[in-house]
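Quick one: this structure, given as structure tokens, is what I'll be asking you about.
Left out: one protein chain. Kept in place: all the others.
The letters A, B and C name the chains in turn, as written, and every chain counts its residues from 1.
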Amino acid sequence: MAKIFAVTIIAIAILSAIPIIRHTWDPPADISTHGGRIDEQMSETMAEAGISFLASQILLALFIWKFSNTRPGDKIKTFPGGAKAVVWAAFLLVGTEVLALGVFGVKAWADVYLTAPAANAMPVQVQAGQFAFYFRYPGPDGTFGPLHPDQISEANANFFGLDTAHDQDSKDDIVTAEMAIPVNREIHLLMHAKDVGHSFYVPALRVQQDFVPGLDLSLHFTATQVGKYEIVCTQLCGLGHYNMKAYLEVMSQEDYDSWLKKQAALQ
Amino acid sequence: MSHADTMGGHAGVMEKPAFSVPAKKMAMWLFIIADTATFAGCLVAYGFLRNATPDWPRPFHSITNVALMTFILVTSSLTMLFAIDAAKAGEKAKALQWTLITAGAGALFALLHIREWLGLIGEGMTLLKNPWGTGLFGAAFFSITGLHLLHVTCGVIALVVVGIRYQGGRYNADDLEITGLYWHFVDLVWMFVVPLVYLLNLSH
Amino acid sequence: MAMAEGHKSNAGRYVIVYICILAIAFLQFVIAYSNITAPQMFARMLFLAVVEGALALLFFMHLSDNHGLLWFVVVFTVFVLLAMQYGWTDSFRELLGAPWSNYSKY
Partner (left out) sequence: MHDMSAHAAEHHAPTSFIRQHVFSLDHKVIGKQYYGLALVAVLVGMVLSWLMRIHLAWTNYPIPGLHLLSANGAPGNVMTPEYYLQLMTMHATIMVFFVLTTAPFAAFGNYFLPIQVGAEDMPFPHFNMMSFWVTFVGFLVLMSSFFVSDGPTLGGWTQYAPLSAIGSASGPGQGTGVVLWAAAICIFCIGQLLGSLNFITTTLDMRTKGMSMWRLPLSAWAWFITSVMGLTAFAVLMPATILLILDHVAGTSFFVPSGLVLNDQLQPHSGGSTLLWQHLFWFFGHPEVYIAIVPGMGIVSHILVANMRRPMLSHRVLVYSMGALAVLSYMVYGHHMFVSGMNPVSSLAFSFPTLVITIPSTIIVLIWMGSIYGSKLRINTASLFALGFVSMFISGGVSGFFLAQPSIDIMLHATYFVVGHFHLVMAVAAIFGIFGGTYFWFPKMFGRMMNETLGKVHFWLTFVGAYCIFMPFHYLGIAGNVRRYQAFVDDYLQPLIPVHRFITIAALLTGAAQLIFLYNLFHSRFWGKPATDNPWEGTSLEWSTPTTPPPHNNFGDKLPEVFHDPYQYGVESSTGDYVMQASPEKVKSAHDEA
């Protein structure tokens, strides 16, 4: 029984590792400038934690194998070095791992969250509401008009609550249901929640950030590959949570300009 | 062997209790730790919201009432200590007397507190809104002071019950002391509620 | 159980502590009327309240007589109370807004 158990543990551990090693299920390929660090952090962790995982499982299995079929006369042995060795091993091995990954990780994290967007980054506002994203571009004047929550009306397609009659800045704002951005240009995403918590997750862009009702937040990123990607909501927001998504279209600058013109005409 | 004996750590049969504190008293201390966390949770929530809200109102004009309440509650802690002292010295009648005085002070405190509430309600303050600013003020104020008032009320009842049973011989000086611990704790909480909830919201 | 013989009254000590607590409370009321900023006021109030509370814990609740229990209660409670304070940075974040996130800056 013990031997089968030991073999099973080893088999499970190795089988578990195979899809990882073969990259059977990987996240969508990275299209951001900051994502490389995140991926690197991920694969380093995968290597170190993976080795720890395999090593511990296999060791466990071997010990079970070896020490479960002792004969009555056998003496109890003590692990060489005893508890002291164990504590030292834990502190040294895991401690260095923790320190190394912890310290490297700071950089990857800071890239996303602790750096200011470039001064020339292109602003886009995104609003999350049950169960859709809407995007707003500032238009030719480069400024966003103020939001008036009391004027929000799905029926009149006034998703943001803009008062185009009175607010000069709002008049040229462009509101869309999908997000288009030019490639290789830093985007400064201004996040606003209309009702409850939502999240902005684009796996390919390596960004995820919750929307917090009552607190506007921001993200900044640069997409490097033209293409169509999915923006999905990852914060439970109600019955339509699973279906709350939008497309992110990364375009060449020319395509983007003409797209924006078309959208402006539709307002 | 009666259970009551083991609670004190029956010499010879059991290990000495940790910290030499018998189970009942230990339980009260643990309750106090937990209750501290409860009050702290409420106070942190209040502080978080107060700090985050620019239009936080500072409506209190007069501090006479709350000063009086503080005086009464702190004094009731003193009378509680007299009760315990008397009980430890075996002076039963005196102990009961002091306990009931403590309970009376607690009741007076509760009455003043309710009067205070009624006054604020009269000025238009409710859980939802008040004339001075964000509605959160009333919600936080009534929740925190309400929780404290609940503790005072329970304390008064406990004091009366324990006092009477002490008189009847069912409880001893230690039980009175444990009730006293609770009472001092209610006082201690008030020492934080007054400056944080009242005095910081005093209008100038 | 603790019985009459050998019990000495602590009334004197209690009254002294009582007066100290009242004095501190009085000081708080005075500070409440002084003209200082809210954070300054808060710091002073909290400090004095902690002193008051410590007096009550030590002498009214007799923790000064039992050092083992004193350490257990104080270390445990203070640790938990401190751990609860992480939220403050977000309180300020809500007050001041998250950095780079105000759309009307454009």
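The rule is short, and it goes like this: contacts are C-beta pairs under 8 Å (C-beta built on N, C-alpha and C of every residue); 3 or more make two chains touch, one makes a residue touch a chain.
In this text, all values refer to a predicted model and were calculated from it rather than measured experimentally.
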item: For the chain not depicted, the shown chains it touches; value: A, B, C
item: Per the touch definition above, residue among A:108, A:124 or A:174 touching the missing chain; value: A:108
item: Positions on chain A contacted by the hidden chain, ascending; value: 1-2, 5, 8-9, 12, 16, 19-20, 24-28, 37-38, 41-42, 45-46, 49, 52-53, 56-57, 59-60, 63-64, 67-68, 70, 74, 76-79, 82-83, 85-87, 89-91, 93-95, 98, 101-102, 105-106, 108-109, 112-114, 129-130, 149-150, 152-155, 161, 194-197, 199, 201, 203, 206-215, 217, 230, 232-243, 245
item: Chain B residues touching the omitted chain (full complex); value: 1-4, 6-7, 9, 12-15, 17-19, 21-24, 26-28, 30-31, 33-35, 37-38, 40-42, 45, 48-49, 52-53, 127-128, 134-136, 139-140, 143, 147, 158, 161-162, 165, 170-171, 175, 178-179
item: Contacts of chain C with the absent chain, listed as residue ranges; value: 76, 79-80, 83-84, 86-87, 89-91, 93-94, 98
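Assume only the chains that are shown with their structure count from here on.
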item: Whole-Å gap separating chain B and chain C, where each centre is the average of the chain's CA atoms; value: 15
item: Centre-to-centre distance between chain B and chain A (centres being mean Cα positions), rounded to whole Å; value: 48
item: Gap in Å, rounded to a whole number, between the CA centres of chain C and chain A; value: 42
item: Where chain B touches two or more other chains, by residue; value: none
item: Of all residues in chain C, the ones touching two or more other chains; value: 94
item: Contact set on chain C toward chain B in their complex; value: 1-4, 7, 9-11, 14-15, 18, 21-22, 25, 28-29, 31-33, 35, 38, 41-42, 45-46, 48-49, 52-53, 56-57, 60-61, 66, 68-69, 72-73, 76-77, 80-81, 84-85, 87-88, 90-92, 94-95
item: List of chain C residues in touch with chain A within their complex; value: 93-94, 97-104, 106
item: Partner chain C, residues of chain B touching it in the complex; value: 8, 18-21, 29, 32-33, 36-37, 40-41, 44, 47-49, 51-54, 63, 67, 70-71, 74-75, 77-78, 81-82, 85, 88-90, 172-174, 181, 184-185, 187-188, 191-192, 194-196, 199-200, 202, 204
